[in-house]
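Just dropping this structure here.
Here the complex is missing one protein chain, while the rest keep their positions.
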Amino acid sequence: MPSIPDSRANTEGGCEMIQKPLLRVRDLETRFFTEEGQVNAVEKLTLDIHDGEVFGIVGESGSGKSVTARSVLGLLESPGRVTGGELWYRDETFADTVRADHPDAVDGDYVDLESLPSNVRRTLRGTHFSMIFQDPMSSLNPSIPVGEQIAEAVEAQRRARANPRSVASRTQGYGLSQYLMSTVMGSRKYVKSESLERAVELLELVGIPDAPLRAKEYPHEYSGGMLQRAMIAQALAGEPKVLIADEPTTALDVTIQAQILDLLTELQEETGMTILLITHNLGVVARMCDRVGVMYAGEIVERGTLADVFDDPVHPYTQGLLGSIPDLEGIGARLQPIPGNVPSLLDHEMGGRCYFADRCPKAMEECLEHPPEFDVDGSSHHATRCYLAETTYSEARALDADYFGSAEPLEDAADEPVEPARSDGGNTEEDSR
Amino acid sequence: MISDRVKQSLKREFSRSVMAKIGLVLVLVVLLTAIFAPFIAPHDPTQQGLEESNIPPAGVTYTTEEFQMVDGERQTVETETRGSLDHPFGTDALGRDLFSRVLFGARTSLLVGLGGTAVAVGTGVGVGLVAGYFGGRVDDGLMRFADIMLAFPALVLALALVGFFRGSDYQAIAIPDPFVRAGLVDGMPESFVFPLGLTVVVGIVNWVWFARISRGEALSIRQEEYVKAAKSLGASDWTILRQHVLPNSLTPIIVLATIQVAAIILLESSLSFLGFSGTTLSWGFDIAQGRDYLGTSWWIASIPGLAIVVTVVGINLLGDWLRDALDPGLEGEHGGGM
Partner (left out) sequence: MSQYQFILRRLLQGILVIWGVVTLVFLLRYMTPGNPVDFVAPLDAGQETRDQVAADLGLDQPVYVQYFDYLFGLIQGDMGYSFIRSQPASSIIFARLPATIELALAATIVAIIFSIPLGVISATRRHEPADYAATSFSLVGISTPNFWLGIMLILLVSVGLGILPTSRRPIGFVPAMEMFIFQLEIQGIRTWIAHMILPAVTLGTYFTAMIVRLTRSGMLDELGKSYVLATRAKGVPETLVRYKHVLRNTMIPIITVLGLQLGTLIGGAVITEFVFNWPGLGTLIINAIDVRDWPIIQGSLIVIGVGFVIINIAVDALYAKLNPKVSYE
């Protein structure tokens, strides 16, 4: 039986957090096997996520944050695969359900989702884990009314509740044959009318006016903001314990962004669910999150409470993101985009060094060896993958500026730069590209 | 005219697709066969020899039973015919060498396929670009006409149109075989019968597809900024069409043209099979001949059909390759989920 590595909060006797975390991610590795080569999208990811908190993962486009979200939900598609690590989820009832069939995957209240077969894992979707996506327009089926789509999620949840102990019953009577029957015979509705009623309630809950009417409309009849509300309603239908929000506001107007974030906060306070918020917008993180992980090249390079990361960043990448590196033009200068590119994540191009070293203004000789995660003094949650946590920067050991070849010009920077924390809804620096 | 990006994309798709390689090999083989048929063919494909009729392909032994009157009594005489390498694919009912006919048949199929496509591209692209670019009444009129053409199946329309050329001098024209003319090969036909009427007909019945696709392209391209810019600089409509609209709508036209070559070859073989093509040296014609001998000489109908399948499979594979490489809409198929 695999043992769970002790969470740092427990071993170090941290005073803030006595309770056991809801999710313990340990050394999670996700790979994409493409024709160009193996892509290490997520590298040795280790995280604890606690009940009822909002945990933010922030990083540039291509840093692996969306893949992390999909890995947690078990929704990777070929050629992507989780190749290693553990994903412990704490739920007593679920642990009891799977214990008989998969004893190796259970340890106390915890279940390692990575050692469950995919059909068992699928049963957690909607009811334990749910997700909202970046672009609501493309994330809802264009040819089915919004209400019916939400009702589908309600159905999944009802079936789960009707028989929580059995995994198999979840798909029984819920398959193709019933769908075919419902298309042939109009009287046998595939989606029950109670579920549709619940869908309307959910639409009302997320603040959609005229919900009974709007439930019958198709996605293209909604505005972007309304559709994102509908998607949140859909994600809430299963009453999930963990809501993964992947760039929930990126595709929306600034004013709508703020409304959606308010809605999420409100719903989280009401339901007490845990939110894993994936974003490239530091403003959103600052506004929403209790704790943050900064992601770069598939790794969490720095994590801690919001205050740890925002007020006391150690990793030069975090500092760069926050625009806190003093530059020659003095105080008040615009946020400086970090020169260079996000690495390709191709396995054969990654090498054994710190992945950020080629863009790092403080790269030293140590950095040629891949750094482990160091604890940072001050907070029990604060950790970083940077030697600067232990040593101080020294010019003597610094690498030449062109050690990795000259940095790429700015116009090649990733097309989704991290937005600064200063703006709340955050689009003011868009023009800096 | 072909940008480096397109070349890159073609190369990448080619290197990772086994099917594209197979397609290219098949098409090259058929193309070379068609060009150098007189050199490869062991016999004149039109030379008849009744004593050599219905010989099976090499390696196949075939037994026929015949009733003969021997000494005033009816007797069953078994004749065993053995295929030899002299006629690798055997002979037909008139004793013509099937292998040579298959080789020369490639000429007919490819010439009609390429010629017919050229006719279709010429008319269709011209009409489509003009309709899409000018829009309005021109567009309405041309597209309604296209609708009317579309209401007829290609084969049926072609059947109705071949009547135009039936019995005329243009139904088929004789093209002198350059290799025979130059004295490089002996014993081969002096000239090659090119079914001109048929080529024009199969082109005309397929122009609509090109008109539709190039109209769509022209419609979207005329909205582009650079076209508006060119217009404001005083470029004439004709110049804009030729310099901007045509080059930019080339990619889908090329993909469609490739697929159309295959479709036209199938159409040609159908018309030849029905006896409306004006040439007797064609795979479809041979299949029609063999149809009467199914019970005895199965190879006459089978082998030319296989030749059609191989050719059309090859062209379709090339079409798939071009489509996968050039159509940006399908690129997501290969990417990761990041």
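Every chain is named by a letter (A and B) in the order it is written, and numbering of its residues begins at 1.
Definition applied: contacts are C-beta pairs under 8 Å (C-beta built on N, C-alpha and C of every residue); 3 or more make two chains touch, one makes a residue touch a chain.
Note that this is a predicted model, so its numbers are computed, not measured.
Asks: Touch partners of the unshown chain, restricted to the chains that are shown, please.
Replies: Every shown chain touched by the left-out chain: A, B.
Asks: For the full complex, which residue in B:Gly136, B:Gly167, B:Gly183 or B:Gly234 touches the chain that was left out?
Replies: Selected residue, touching the omitted chain: B:Gly167.
Asks: Go through chain A and note every residue touching the omitted chain.
Replies: 70, 73, 75, 77-78, 122-123, 125-127, 129-131, 133-135, 138-145, 149, 152-153, 156-157, 160, 170-171, 174-176, 179, 190, 218, 220, 231, 234-235, 237-238
Asks: Just the residue numbers, please: which parts of chain B touch the chain that's not shown?
Replies: Within chain B, the residues that touch the unshown chain are 144-145, 147-156, 159-164, 166-168, 262, 266, 269-270, 273-274, 276, 284, 287, 290-291, 294-295, 298, 301-302, 305, 308-309, 312-313, 316-317, 329-330, 332-333.
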